[in-house]
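Removed: one protein chain of the complex. Kept in place: all other protein chains.
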Amino acid sequence: MCRWLAYTGEALAPSTLILDAQHSVVAMSLNSPLGAETVNGDGFGLGWYPDAAPGAEPAVFRSIEPAWHDQNLREISRAVRSPLFFAHVRAAAGPPIQQTNCHPFRHDRWLFMHNGSISGFGTYKRDLVLDVDPSLYPFIQGTTDSEVLFHLALTHGLMDDPVAGVGAAIRRVEQVGRDAGVPFPMQGTIAVSDGSTLWAFRYSTQGRSRTLFHSADVPALREMYPDAARLEAFGDRAQVVVSEPLNDLPGVFLEVPESTVAVLDPDGYHHREFLAA
Amino acid sequence: MCRWLAYTGEALAPSTLILDAQHSVVAMSLNSPLGAETVNGDGFGLGWYPDAAPGAEPAVFRSIEPAWHDQNLREISRAVRSPLFFAHVRAAAGPPIQQTNCHPFRHDRWLFMHNGSISGFGTYKRDLVLDVDPSLYPFIQGTTDSEVLFHLALTHGLMDDPVAGVGAAIRRVEQVGRDAGVPFPMQGTIAVSDGSTLWAFRYSTQGRSRTLFHSADVPALREMYPDAARLEAFGDRAQVVVSEPLNDLPGVFLEVPESTVAVLDPDGYHHREFLAA
Amino acid sequence: MCRWLAYTGEALAPSTLILDAQHSVVAMSLNSPLGAETVNGDGFGLGWYPDAAPGAEPAVFRSIEPAWHDQNLREISRAVRSPLFFAHVRAAAGPPIQQTNCHPFRHDRWLFMHNGSISGFGTYKRDLVLDVDPSLYPFIQGTTDSEVLFHLALTHGLMDDPVAGVGAAIRRVEQVGRDAGVPFPMQGTIAVSDGSTLWAFRYSTQGRSRTLFHSADVPALREMYPDAARLEAFGDRAQVVVSEPLNDLPGVFLEVPESTVAVLDPDGYHHREFLAA
Partner (left out) sequence: MCRWLAYTGEALAPSTLILDAQHSVVAMSLNSPLGAETVNGDGFGLGWYPDAAPGAEPAVFRSIEPAWHDQNLREISRAVRSPLFFAHVRAAAGPPIQQTNCHPFRHDRWLFMHNGSISGFGTYKRDLVLDVDPSLYPFIQGTTDSEVLFHLALTHGLMDDPVAGVGAAIRRVEQVGRDAGVPFPMQGTIAVSDGSTLWAFRYSTQGRSRTLFHSADVPALREMYPDAARLEAFGDRAQVVVSEPLNDLPGVFLEVPESTVAVLDPDGYHHREFLAA
């Protein structure tokens, strides 16, 4: 339903990836060749851990305008520098279009964003919301399935163990959804971070998830493309996870497999099975 | 926290009361002499039963912009004619400022708006939301206390008996609020309509409610002010209930007493005790 | 760059054509098969002569949100009735996205909207603006080529003779544009009305104009499609001019030829050559 990108590495102006790349996130807002919807014009969000304020909570800029002509997004993404940021463009299943329904969502030092949906959500939303810890309930501000999923994951321990927390939340969604007669409740790709490590999940009940790609190592890319000027913007630790490749260079973006969680930290990229049958 | 106006009578352009009156609702958005807050700039709403579409559901136009310079409100309130309409300007206790938090709220043929607040709402919101009938739960779209109150009243039979429904909802708020340690949970004035009758409530647990006024009969006013050009806009059945008087003419606006529900229908205005101790 | 629709006939809820039609204007905002751009998400406008207020100026509702999920557009287009209305969805060449750049534009009783562009406008905008009558200059509120074209047409007598006024304005654009080295300055389709007659122009300097269609006579359509339930919404005088057909029924929408002005008035539809070489 949406497109997203997450970056970790040397501090970078987010504009490098969300405005200036060949198939940037802003370009995807108007035209997503691999998306479930080609237009993602129902608002956007940028969440970033500010390089200017180490240790601070991430900042979040969200808007209900389409990303493609938004002047403020251009200004802000060029002016800030961040070692870890999330960008998201939304294609809503329906109204309301409001900032509280735009990703990423934040809780303390944590950011969360999602592309996909909980199938039949309206019919069992109340049951899922009741499952959210009462102390977390007041933090739900919008009406999306994604925000409820985040708060379920927080309820199930995301801040202690993100993989276990997200896994338990998805299992709960699947259980409640199936009880409501929905055969394939969960669909999507999810990004989570605490500012140091980035977790990216690709999973759907049916095993036919939205696309997800990660970038190859920059040093390896420099060997592959010694003349690629566009690589100069990136440091050796730069890594990207994104709904679809940002450019057409072969080998730069590699698919994240189904039922996988990718982990990007100072040791680089690695992934492992997630909720596999 | 807000200002509101409700009109019933001969079909009228809402602009007559919300733009052109001496102390119009739009003027109140910038300066409310009798308001708990003087500025009501956090969005607005206009709900009207269209004269052009008898029997249809009311239409609702809501915006997050301040009313005072909103061009669309000027256009729409001048172009339509309605025999019964609600207007509301919001002063939010806090974000989010979004259309789903703007009054009036609608359910089927019913409109609802509120000025005031449920004290300490955040600490027991979850308990009140759990009280809402599960079949009504999916219709809650925003985050306000007012919208939850409306859905509680619907749960308690508002569509069959509005006075009983609103009364039961308030009693429930008071019970849950007191259990949470809040001495005076309910505060406010409320308007409800089905398109034929208008009910206006003034009540607070403490007995110190927001102000509420109703207009005197137009035929009587014509006798009092035979030269008042501004009365020409109104038919003999025109009646207004409003947070504060729309003009300075003595005798035109009369206070609705504490713990009262005012009923405006084809028989005119009358009021009776509501939730009195 | 945009899509538009104009209706004249028996008073009708605009929603019939802009929401409920098979290929409605709102549907075109997200996907325009025949458009220069497929997405028209940079705001929209609805201008209507209110049936509720005969003789009044047309009302205009404009928004910078995409039309496809806009709740207010749904509400208003269903609540009002109009014998003549304009709807427009915008695909901006660039920012700024603001209400004053949304069509239709209004002057006194006149409405104007445009799909297309003045090629190289930025390089000779100042010269065109200087050509606008100084008494009309203060009414220019936005930054679009379309609004300047409207004010040029007003300067050249649109309110006395719309065909001559629009023609003279286009000729002036072509002259100034060619002086600036632009071979094909004018491109587009234009709708103009005074509330009684509707003029629709299709013209480009190069003779390769944006598409434009008009509806066949409703009585004839009823004979062609005696079982078409969707025709029941329309009166015998209903006529539509639109950027692309609203449905797939053969014969319902006919192309307006190049270099043509179509005139829709109580005598029905007819067209004649416009600025032909």
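We just call them A, B and C in the order they show up, numbering each chain from 1.
To be clear about the criterion, a residue touches a chain if its C-beta (ideal position, glycine included) is under 8 Å from a C-beta of that chain, and two chains touch if they have at least 3 such contacts.
All of these numbers come straight from a predicted model, not from anything done at the bench.
Participant: Looking at B:Cys2, B:Leu46, B:Ile64 or B:Val261, which makes contact with the chain not pictured?
Facilitator: Of the candidates B:Cys2, B:Leu46, B:Ile64 or B:Val261, B:Ile64 is in touch with the missing chain.
Participant: Which residue from A:Glu10, A:Asp51, A:Asp131 or A:Glu174 sits in contact with the chain not drawn here?
Facilitator: Answer from the full complex: A:Asp51 touches the omitted chain.
Participant: Touching residues of chain C against the unshown chain: what are they?
Facilitator: For chain C, the residues touching the absent chain are 96, 98-100, 122, 125-126, 130, 134, 137-138, 141, 143.
Participant: Could you pull out which residues of chain B are in touch with the chain that's been left out?
Facilitator: Its contact residues with the unshown chain are 30-31, 39, 41-42, 64-66, 68-69, 71, 92, 94-97.
Participant: Contacts of chain A with the missing chain: which residues?
Facilitator: Spelled out for chain A, the touching residues are 11, 13, 48, 50-53, 56, 59-63, 71-72, 75-76, 78-81, 99.
In this section, only the chains that are shown with their structure count from here on.
Participant: Tell me whether chain A and chain B, two copies of the same sequence, contact each other through the same residue numbers or different ones, using over half shared as the line for same.
Facilitator: Same residues, largely: of all residue numbers at this interface, over half are found in both copies.
Participant: So the centre of each chain is just the mean of its C-alpha atoms; given that, what is the distance between chain A and chain B in Å?
Facilitator: Roughly 41 Å separates the two chain centres.
Participant: So which bits of chain B are touching at least two other chains?
Facilitator: 99
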